[in-house]
Every structure is written in C-alpha cells, then in structure tokens.
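Right, chain A next:
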Amino acid sequence: MDEVLAKAFNPGNIRANAAYQAAKRHVIIDPVTRLEGHGKIDIFLDPKGEVERAYLQVPELRGFEVFCRGRPAEDMPQITSRICGVCPTAHHMASTKALDDLYRVEPTGAGRKIRGLVYHTFMLEDHALHFYVLGGPDFIVGPEAPPAERNIVGVIGKVGLEAGRRVIDTRRRLRELIAYFGGKVVHPVLGLPGGVSKALDPQELPKFRQLAADGLDFALWTLEIFRKIVLGSTEYVEMIHSDAFTHKTCYMGMVDAENRVNFYDGDLRVVDCLGREVCKFPVARYREFLAEHVEPWSYMKFTFLKSRGWNGFVEGPDTPVYAVGPLARINAADAMATPNAQAAREEFFKILGGRPVHHTLATHWARVIEMIYAAERMVELVADPEITDPKVRRIPSEVPSEGAGAVEAPRGTLIHHYQTDARGLVTMANLIVATGHNAARIAMSVERAAKGLIHEGRVTEGLLNKVEMAFRAYDPCLGCATHSLPGHTPLKVRIHDQRGGLLRELVRE
Partner candidate 1 sequence: MPKPKVAFYWCASCGGCEETVVDLAEDILGVVEKLDIVLWPVAMDFKYADVEAMEDGAIFATLLNGAIRSTEQEQMARLLRRKSRVLVAYGSCACMGGIPSLANGFAREEILKFNYEDAPSVVNGPRTRPQLSFEEEGRKTHLPEQSRVVRSLDQVVDVDYFIPGCPPTPLITKKALAALLGDAPPPKGSVLAPDTALCEECPRKVGKPADLSFAQFRRPHQALLDPEKCLLAQGVVCLGPATRGGCGAQCPAGNMPCTGCFGPTSRVRDQGAKILSSLCANLEAKEAPDIDRVLEGIPDPVGTFYRYGMAKSILRRRVDLNGG
Partner candidate 2 sequence: MPEPRNGVRIGFYVCHCGHNIASMVDCPAVAAYAATLPNVAVSRDYKYLCSDPGQELIKRDIAELGLSHVVVASCSPLLHEHTFRSATEAGGLNPYCFHMVNIREHDSWVHTDRRLATEKAKALARAGIRRVAHHQPLEMKRVPIHPDVLVVGGGIAGIHAALTLASAGKKVYLVEREPSIGGHMAKFDKTFPTLDCAACILTPKMSAVRSHPNITLWSYSEVVKTDGYVGNYTVTVRRKPRYVIEELCVGCQECIDSCVYKKPMFPDEFNEGLGKRKPIHIPFPQATPQVVLIDPEVCLNFKRGVLTDKCKKTCVEACAERKAIDFNQKEELKEIKVGTIIVATGFQPFDVKRVPQYGYGTYPNVYTALEAERLVNASGPTSGEVVLRDGRHPNAIAIIHCVGSRDRKTNRWCSRVCCMYSMKLAHLLKEHSGAEVYNFYIDIRAPGKGYEEFYDKLNEEGVHFIRGRVGEVTDWAMTPEEEGKLVIRVEDTLAGFVRRIPVDMVVLSTGLEPHSDAQSVRRMFNMSCGTEGFFLERHPKLAPVNTYTDGVFIAGCCQGPRDIPDTVAQAGAAAAEAMALIDRGHIDQEPNTARILADCSGCKSCIPLCPYTAIAFDSATQKAVINEALCKGCGTCVGSCPSGSIIQNLFDDEEVFGEIQGVLADEPN
C-alpha cells in the first residue's frame, strides 16, 4: 500500500527521502540548537520496537482570549478575524453572531441575508482555495511532479489553462463580492451586532446574480473534475477506504430545524459513530456538552464530549472524541438543504457505504459537495428581493453581559463566547475552533500512522509522508487552534527508543 500511497497522494516522496537523509545526519546534532518545528511529533517505541506512544505537539499559544480583555465587544469581529487569515470571515461571522447574542439584538432581514450571502460566498471561495491551491496540488498535479510545479501553477498546467483561468477568475470574483460588503477580503469589516455595516446597492445586484449562477456552475464543474481525476483513480478510492485513515469517532455539525447542514445558523448536533444523535443544542449551551482537555505535552487543547468524560485517545461507540469539518457536517446532518448538493450527498454515501463515513480522506469530497451547497445558497439569496433593503442594521438597546455565537467554518464548527461589562468591554473571551474539536482525532490519526509503519524498531521510509497525509486531510489550522499559527504546518517527527533516546528526527518544513 505504501507504494500506492507514494504514487497517488504523496506530496513529495523524493523530497521526504531527502529530508530523511538530512534528518539522519542531523540526529546526531544537539537538538537544542536546532530550530523548533511549528508542529512536532514525538514517537516513542517500546522495548520490542513497536510504537508505544506518539505525541503531536503544537508549540505556540498566542493568547487571543486574554488580550481581547478590555477591548470593546464591537471590535471583536475584526480582532478575532486575525486569529486566522485563511478563514478570517469565519471568525468574523462567529464573533458577529456572538455580538447579536450579547446585545440581544436580532439582525434585520437584509442584514441577515447579506451576512448569509457573504458567508456562503466565503465558504465557496475558501473551499475552492483548498481544493485547487492548498490541497489540490497533492492529488491533481500528483506526487511525482517536481516541487516547483506542485502549486497553483502546476494545477493550471494539469487542468488546462482555460480551466485554470476559470478557477482564478471565479475566486477573484467571489472575493470581490466579499470585498464589496466587507471592505477587505482578508479581515472584512462588515459585522456589527444587529446586522451589517453596508447595504447592497440594487445596481450591483445583476452582477452578483450572475456571479452566483457562475459560482454554482463552477461548483458543479469542480465535482466533475473530482469525479474524473480522483474518483477515476482506483488508488485514491482505495486510499480513502484504507484503515490508516479511518476512525470511528463522533461527528458534530450545525443543522437547521430539519437537521439539514447549515453553515450560518442553527443548533449543533452530534452523532456517534453509528450515526445516532448524541445531543443537539444551541451554541449558548456549549459548555454543557463540550469541554476542553489539557495535555502537558502540547499547547493545543483537546475538545471532547463532556457527558462522556475524557478517557484518552480512543475510538468506538463510547468515545468522547468527535470530529468537525466537511465530513463531520455531512455525517451529522440528515440531508443537504439544496437539491444539487443533496444529490451529490446521496452519491457520496452510496459510493462510500452509507452514513456515517469514517474515512478522513473523504473530507475532500465532502468539501466539493459543500461548494455546491454554498453556491446554491448564494443563488437563493441574490434572488431574494429583501437583499437590497437598505435597513441592514438594528441598533442594539440592551445592556450587554454575555453572548455566544457559532458558525460552521470551512474546517468545522467555530464557537465564540464573550462576557462584557455594562459598557460592552470584554471581560472574558473563550474561543473553540475547528482544529480544537478535531485535535484528538488528529492525534489519533498520527498515532495510527506511526503504529502502522513502525515495527520492530524499523522505521519505514515513507513514514513522514503518511503522517503528513493524515494531517493534511483535516486541513488543520493550528493558527486557529492555538490562535497563533497559519493554516499549514511544518512538522517535525522524532522517534525515540524505549529509553527515551532520540533515534531519528524527520523534518518537514
């Protein structure tokens, strides 16, 4: 299977070997003088040379929750968007929703719809970015390609210049819509309690209607590409089904009243590994259902289902470990709310053997289904006459004290929770981000990969690549997770013998 993996999905087998060679040389050097990796994995072997324990470490903490204290609540959407420049709109929107709750103010119809339009545009755009720019090079360009091609330029070379232009052009236009309302694409400014800062000029509407229609075509076309390039490859399908990337955990996602996927609004629903509903709750009650566990070896916290209690990195029907993100959302919901997305969802479960799907690598597919859903919601919203209503905001009148808000970020559920004084200055901020929810499952994937590849003290050369794949499938955002680091994470893997001595160090920048 290693061969298959290396060919089909390996982001750089050759490079990994080189890295290994380099690391091997470096192993003898006092590690203290070397640079610490952004993400770090320590693997320990038992006396038989089998993997005893693998630690995924995140080495930084930025402390947004603390330095938001004293800041005016209305600044939170802009400040917290700086947690992550890859998904700033998600933080912005979760924060804005927390402000609605804080001030007990219901957004106006147009305010709500503009938020929806911006948010679904963002989801489509961000998913497209991941599919074509960040994740795409792995499975579109292919692992054999020279590193200099393993980027968007390479993707363009693979799918054709016309198609490449279409990707670039569509993303540009989607981002222009976000900029129209938000001022900026990265770190937009539209969110305020009770609505948004800016109305939609009716003159702009035809342009955005065209964009929504094109966006839907684009999403459906992306599904075609996925079918053709990925599903057309038996290796990839095999890989999806492979054991190393399968974990039976719970799944959480936001659902509407009919338990359909919703990115912007609704209750959070958790299903177990058999697809049974474990709980469903409004975000304001998140503390009753979710909790964070601290391990002494990482700055990242591990979120789990509170009712089940933390019992380690385990899977199965009783596990408190759950996942979020495109796959989790599709698993946690009963349906998609739009026709094309629903059809794609049915195809997804049919091919992958029914709900819930536990194959981490299926996340890429789920992401494409969500692109279709996001585009369909855009089409709905720009068709709504209320979208051009100038009444985009309701001025809050309540004295603030506490509020929570959540959205489904591209990478999963994102929760913002604030307490303030009567002037609306933050006294407490608590943020739980997608990678926090996923942290335990990611750690399990890493350990699974290690255990699968290290036997009798022999370290398989492809280890690093496999670990990276396990990692990248989650699209983990350690920037979000520690509120410190950006989307894609250099890794360092160290392997220790039973006495704790360092056997080997593998570095992946």
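What we mean here is this: a residue touches a chain if its C-beta (ideal position, glycine included) is under 8 Å from a C-beta of that chain, and two chains touch if they have at least 3 such contacts; residues count from 1.
Here is how the candidates were picked: all candidates are chains of the complex that A comes from, given by their letters.
Just so it is clear, the structure is predicted and the values come from calculations on it, not from any experiment.
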{"item": "Complex member touching chain A, one of 1 or 2", "value": "1"}
{"item": "In the complex, chain A residues that touch candidate 1", "value": "11-12, 15, 18-19, 22, 35-36, 42, 44, 52-53, 55, 57, 59-63, 65-72, 74-75, 78-79, 81-86, 88, 99, 103, 129, 133-134, 147-148, 150-153, 168, 171-172, 175, 179, 181-190, 192-194, 197-199, 286-287, 290-299, 301, 303, 306, 310, 393, 395-396, 417, 423-425, 428, 430, 432, 479, 484-488, 490, 496, 498-500, 507, 509"}
